[in-house]
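Only a single protein chain was left out; the remaining protein chains are all shown in position.
The first chain written gets the first letter, and so on, giving A and B; residue counts start at 1 in each chain.
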Amino acid sequence: MTRLLLLIIGAVLVNNFVLTRFLGICPFLGVSRRTETALGMGMAVIFVMTVASVVTWIIQRAVLTPFGVEYLQTVTFILVIASLVQLVEMVIQKTSPVLYRALGIYLPLITTNCAVLGVAVLNVQKGFTFVETAIFGFGASLGFTLALVLFSGLRERIDLADVPRVFQGTAIALITAGLLSLAFMGFTGLVK
Amino acid sequence: MKVRYLFGGGIHPSEQKISQDAPIEEMEVPERVVVPLSQHIGAPCEATVSPGDRVKKGDRVGQATGFVSVNVHAPISGVVKSIGLFPHPLGRPLPAVEIESDGEDTWTDRLKPHEDYMDLSPEELKEIIRDMGIVGMGGAAFPTHVKLSPPKEKTIDTFIINGAECEPYLTADHRLMLEEAESIIAGARIAMRSLGVDRGIIAIESNKPDAIEKMRGLTEDIPELEVVALRVRYPQGAEKQLIKTLLNREVPFSGGLPMDVGVIVQNVGTLSAIYKAIRFGLPLIERITTVTGSGVHTPKNLRARIGTPIEVLIEACGGFSTEVGKVIIGGPMMGVSQYSLEVPVVKGTSGILVQPLSEVEEGVDHPCIRCGSCIRACPALLMPTILAVFAQRDMFKEAERYDVVDCIECGCCDYVCPARIPLVQLLRYAKAEVLARRKKAA
Partner (left out) sequence: MWIAIFCLSGLGLLASLGLGLAAKRFAVEVDPKIEAVEGVLPGINCGACGYPGCSHFARALVKEGAPVGGCIAGGEDTALALSELMGVKAVIGEKRVAVVLCKGGREESTTKFTYRGVEDCKAAIIVSGGDKACPYGCLGLRTCERVCPFDAVVISEGGIAIIDPEKCTGCGICIKECPKEIIRLVPVGKRVSILCYSNEKGSEVRKKCAVGCIACETCVRVCPFDAISMEGNLAVLDHERCQVCGLCIPRCPTRAIEGRDEPFPQVEIIEERCTGCGICTMVCPVDAIEGEKEEVHTVSEERCVGCLLCIDRCPEEAIRIRGPAHSALESVVR
């Protein structure tokens, strides 16, 4: 039990996928202009990451390893992730066209999100059990959502400020992201 | 009574009570007055006289229209010269009655004094108050009879007599408390009777120790009234802040009024006028106005007739002492800068402040440095820095969500801002727009 709790804290805070591992930067910068869209994106990623973690784990254990075709890992993992993203796209388009339009191109881009592939591969590398995989995948996506929502709040405030012309737009966003990342370094050592 | 609570925020600007030792001076009867038909919050009056009519001092010249409205009266005896648009302290020409003096200054014979005024019913008292044109004389000019008629559901348990006078420079209320304290106390008892309240608190800031002593002396034998000395802080004299400090009650945000927490507040000048109206039947035709600032030769507290052009008052103080920068009606925090000296004294003119050009600062503002001073200073517990950004970008929905309608326009934020951003103007703009949209939606 403690192990699972530590796994989550580790994934969300200590080794945050966006701010510490620097994975999934594309949607991090692209979708974080407004908190509502950021939250929507976060939800989508939670679903994709968690399910992808579980499914890829099963495929690794049930298909790739027994048949000795571990070298197909990348291709099959991407296949799984792409299918899941497509599913999520369809659901969102149906249930919330507004969110669908707001997310725009970044929704299908979850497929190429290195954080999703990253967590799938990490699960295999670390040799997690089924439950551990699910928890770790869930925790990673939670951390991703946290970083995204925090950053969107910051960006909304920056939009209301008088930023010097040289820094406007992406420049100040990257600087802020760096500072946020520095802040998260404060969690180092929290979990061994 | 030891004051334990204090409202949040606020500032302590230099008090500048340079005129506090000047006793009230009677002015000469003006040769000409311009009596605006709108000197109060609410519907303006309709003129009841025509050019050429002879009027006596105290005759009604403007009829109240609707419940939230009061009459206006002739402050001098003479002839009605014209009725038209004249300069007004609000900054745009408004309808007014121009009267030329006949030099006699005779009272009308239609005055109705009441010797046994305490026998009058609350309804009769309020009617006289309305007929005599009494409005809040602290500056807001809200019709007094309306304030003294809260809806039945609101039970009032405390009456506050506002002698705080927290604005720098102004000393009219201070002198009134020293020289006409009895009329204030009598007026307070009349108001309390009309409300059915038996607890009254006289609130005076501690920078007026002589007034506190005087009022305490006069209320020793009156159990319903107590005098409380307040710590000096601007805007202590604002209703909501006064109630928070004295009773630790908070008037609800977003349009709440003192009556929502069982309190009614009245200015000392208003109460003195109430007494004179009830006891002697005198309509509101004059008031104490402090003419002050380093821009006039001799700061004074003048008893001026309503409708006197402010240049006459400034002349009575020796005129300008140096190159003029601003002439402000009211105090330096919430007063309105004027561009014409023909503007008349109205019922809410508590002071005329003349600032020499050397004291007026250059209007250059810089970007917000997010120091948070304005947030610390705001007595209404708002965030002026964010509201200013919303105002600049016309984000009125967000401004409403951040409670811009609760801004009391006191000027504390503007005063402390190191970047010299015109916060009050921006907040006023956003507030006006939000209220207009609410009205349209309704």
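We take it that a residue touches a chain if its C-beta (ideal position, glycine included) is under 8 Å from a C-beta of that chain, and two chains touch if they have at least 3 such contacts.
Here the structure is a predicted model, which means the values were calculated and not measured.
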From B:Pro23, B:Gly66 or B:Gly363, residue that would touch the chain that is not displayed: B:Gly363
Hidden partner chain, touching residue among A:Leu5, A:Val91, A:Val131 or A:Leu182: A:Val91
In subunit B, positions touching the absent partner: 90-92, 337, 339-340, 362-363, 391-392, 422, 425-426, 428-429, 432
Contacts of subunit A with the absent chain, listed as residue ranges: 59, 63-64, 67-69, 71-72, 75-76, 79-80, 83, 86-87, 90-91, 93-94, 97
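The criterion applied here is as follows: only the chains that are shown with their structure count from here on.
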Centroid distance [mean C-alpha coordinates] between subunit B and subunit A, Å: 60
Footprint of subunit B on subunit A - complex, ascending: 160-162
Of subunit B, residues touching subunit A in the complex: 367-368, 370, 386, 389-390, 393
